[in-house]
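A single protein chain has been omitted; all remaining protein chains appear in their positions.
And now, subunit A:
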Amino acid sequence: MERSASGVEHEPQEDMDSLVIAGEEVGSRLIMGTGGAPSMQVLREALTASGTELTTVAMRRVDPSARGSVLDVLNECGIRVLPNTAGCFTAGEAVLTAKLAREALGTNWVKLEVIADEHTLLPDPIELVDAAEQLVDDGFVVLPYTNDDPVLARRLEQIGCAAVMPLGSPIGSGLGIRNPHNIELIVERAGVPVILDAGVGTASDAALAMELGCDAVLLATAVTRARHPARMAAAMRHAVEGGRLARLAGRIPKRRYAQASSPFDGIATSQ
C-alpha cells in the first residue's frame, strides 16, 4: 500500500472491485429501474447520470398506441436490459412472464418478483421460492426480489439463485432500510451478491446499503420521481461509490465516550 502526497491510500485491488453476477462483470454497482419517469428524455438523462450498466424493464401487453420504447433508450445508452416479473402474484404468472421476456429480449437474466398484494407489494415467499426453482431449472439467471429475511435469502441461494435482492422497505415507499440488522445478517451469510432492492428514498439510504456490505443497490422511484431526476441519479451514483469505499476502508468502532483526536501533551497553560 502506498500513500500519495494527498494522503490517500491506494489499494490496487480496488480498481478490480467490480460486481460479478453469474460470472459476468457488471460495471456499476447501481442498478436502475425505469418505472415512474415522466418521459423517455428524462429517463435517458437520469440513466446517463447514474452511470448504471444494468437496468430493469417490465413486460406488458403491447400497446399499439405506445410511442417510443424503453428498449430504444437502453440501446442508445448501451445499458444491459434486465426484465422483471413485476405485477405477478403467482409462480405460474412469473414463470410465463420470465419466459416471454427471454424470448422478447434475448436474455436469460430475470429479476424475479412475485408479490402478495397490491397494497404492500411485499414478496410472497411461498410463490417466490416455487417460481425461483422452476426458473433455475429452466436455465435462467434468477435475481429474486425478496423480503429482508436471512432464512429466505439463504433458501433462495441454495435453490441456485445468482443473487439475492432483499428489500430495504416497501417498493416506492422511500422509507429507506428499516431493518439494517437483517441486511447485515443476509450479507454475512451470503455466497452470492446481495443487492438492496426497494425502499431507497435518498442518497444516504444507498450509501448505508453499501456500508452494510451489500454488493449493489437497485432503485428507481427515488430517481424517477425526484424533482430533478438526473441530479438525484448522480447523487445515487456517488452514494453507492462512497458507501462501497467506506465498506472496503472499514469504519471505526462506535464508542460510548469521546476519543481525543488531538494530543493532550504540550498544551499551553495559563495562570
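Just so it is clear, a residue touches a chain if its C-beta (ideal position, glycine included) is under 8 Å from a C-beta of that chain, and two chains touch if they have at least 3 such contacts; residues count from 1.
What we mean here is this: contacts and distances are computed from a predicted model.
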Among "Cytochrome c biogenesis ATP-binding export protein CcmA", "Photoactive yellow protein", "Ech hydrogenase subunit A" or "Sulfur carrier protein ThiS", the UniProt name of the subunit that does not appear here: "Sulfur carrier protein ThiS"
Hidden-chain contact residue, picked from the options A:A22, A:L96, A:I159 or A:L175: A:L96
Identified contact with the non-displayed chain, of A:L105, A:L122 or A:L175: A:L105
Residue in contact with the excluded chain [from A:T56, A:Q134, A:N147 or A:S169]: A:T56
Residue ranges of subunit A at the interface with the undisplayed chain: 33-37, 43, 56-64, 66, 69-71, 81-84, 86, 92, 96-97, 99-105, 111, 113, 218, 220
